[in-house]
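Let's turn to chain A:
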Amino acid sequence: MRKLFLILLTFLLIFSFTAFANADEIKIGACIYRFNDAFMLRFRNAMGDEAAKLGAKIEMADGRDDQTTQNEQIENFIAEGVNVLIINPVDRMASQPVIDKAKSAGIPVVFINREPASEMLDSYEKAYYVGAKAEESGIEAGELIAEYFKSHPEADKNHDGKLQFVMLKGQNGHQDMILRSKYSVEAIKNAGIEPVEIASAIANWDKLQAMNIMNGFAMSIGPENIEAVIANNDEMALGAVEALKNSDYNKGDKDFYIPVVGVDANASALDAMDKGEMLGTVLNDADNQGKAAVRLANALASGGDVKSIGYEVTDNKYIWIPYQKVTRGEKK
Partner candidate 1 sequence: MAENVSKTKKLFTVGGLVVLALGIILYFAKEPLGLNRKIYDLPVFLILIGLGFALKGFMSKAKSEDDLDLGSKSFGEFLTNNAILLAMLVLVVVICILQPRFMQIRVALDILTQSSTKLIMALGICFALLIAGTDLSAGRMVGLSAVISASMMQTATYANRFFPDLPQVSIWIPIAAAVLACMLFGALNGFLVAKYEMHPFIATLATQVIIYGACSLYFDMPPNNSQPIGGIRPDFAQIGQMRLFQGIYPGFPGISILIPISLVICVIIWFVLNKTVFGKNVYAIGGNREAAVVAGINVFRNIMFIFILASFLYGIAGVLEAARTAGATNNYGNGYETDAIAACVVGGVSMSGGIGKVGGIVMGVLIFTVIQYGLQFINVSPMWQQVIKGVIIAVAVAIDLTKYRRK
Partner candidate 2 sequence: MSGFLLEMKNITKTFPGVKALDNVNLNVRAGTVHALMGENGAGKSTLMKCLFGIYNPDGGEIFLEGKKVNIHSARQAMDQGIAMVHQELHPIRFRSVMENVYLGRFPGHMGVVDHKSMYDKTKALFEDLELDVDPLALAGEQSAAILQMMEIARAVDMKAKIIILDEPTSSLSDREVEHLFKIINRLRAQGVAFIYISHKMKEILEISDEVTIMRDGQYVGTWPVTDDKGEKLTIDFIIKQMVGREMTNQFPPREGKPSDEVVLKVEHVSSPLKKSFQDVSFELHKQEILGIGGLVGAQRTEFVEALFGLRGIASGEIYLNNAKYTNKNPGYAKSKGLALLTEERRATGIFGILPILENTVIANQKNYASLGILNEKRMRIDAGEECKKLNVKTPSLQTLIQNLSGGNQQKVLIARWLLTNSDILILDEPTRGIDVGAKYEIYNIMLEQISLGRSIIMISSEMPELMGMSDRIMVMCEGRVTGFLNKGEYTQEKIMALATQFAGHKENAA
């Protein structure tokens, strides 16, 4: 009991110190679902840089992939007296209580990366979302393939005018997996090419699994019958590349090449693209998302105009940052 009291006292002391520091400076409390995530790392760096530029103070908390932990952190931020919250929810469907808390404290809240349902956002006029449209990553991956197919007639190996492709999917049921799989095919269709899925498999975002699966496809279908490989992320695309290399494809010889696309633009993928092993990837633009989130938060906290921050605000709720295509030689 006494221990608990001591802990509470310590917390109170910390809060009271932090709460009274620099009362006039804008303070942003950012809750990240997990620090140990490559994409969120870039996001965090972008937010930190932008906040420094704007002269705002930003404090970040690591939710350690646990919604309960994150809720406590949000409460602490509110108790500390931050002016605005940036939330990267652990569970996007559990965002309603977060919004309720912010609303009762009267603090604006900007959600990032994981999108709460629209009725949740609608329940509070100062709730916003900054992110990318997941379907867009699929569309752009599909477009990469379609552009290649059009500009390289030899890519149509069986000369039937259709595109025979293999799809490597992420974890079953994952939102990104569903949308990327669906819209990449749509995009090919929209480009006027008929896509034919000759095989697809779930490789759980994993390079190793993707490699084993693609090895099997190379055997069962034969690489000469595959005209493209579409992977839901770069790691799986790289696994596919390794498997194809195992069948002596994608090693530099133009006659033995299958275009492979992924999503994420991670360093290994860029490296593989430099070597000509992989066609392209799609970048989820963490830099611009981070920038936009901090600018929006700063504007909301200081009562500035959200329309003048340099990013378009749709429906007075959303800022959509487009994905970027990355192909060979185009390093960012």
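On the choice of candidates, all candidates are chains of the complex that A comes from, given by their letters.
Here is the rule we use: a residue touches a chain if its C-beta (ideal position, glycine included) is under 8 Å from a C-beta of that chain, and two chains touch if they have at least 3 such contacts; residues count from 1.
It should be emphasised that the depicted structure is a prediction, and the values quoted were computed from it without experimental measurement.
Visitor: My understanding is that every option belongs to the complex but just one is in contact with chain A. Which one, out of 1 or 2?
Guide: Selected candidate: 1.
Visitor: If you look only at chain A, which of its residues touch candidate 1 in the complex?
Guide: Where chain A meets candidate 1, its residues are 36-38, 41, 172, 199, 201-202, 206-208, 211-213, 215-216, 219-222, 234-235, 238-239, 242, 245-247, 266-272, 331.
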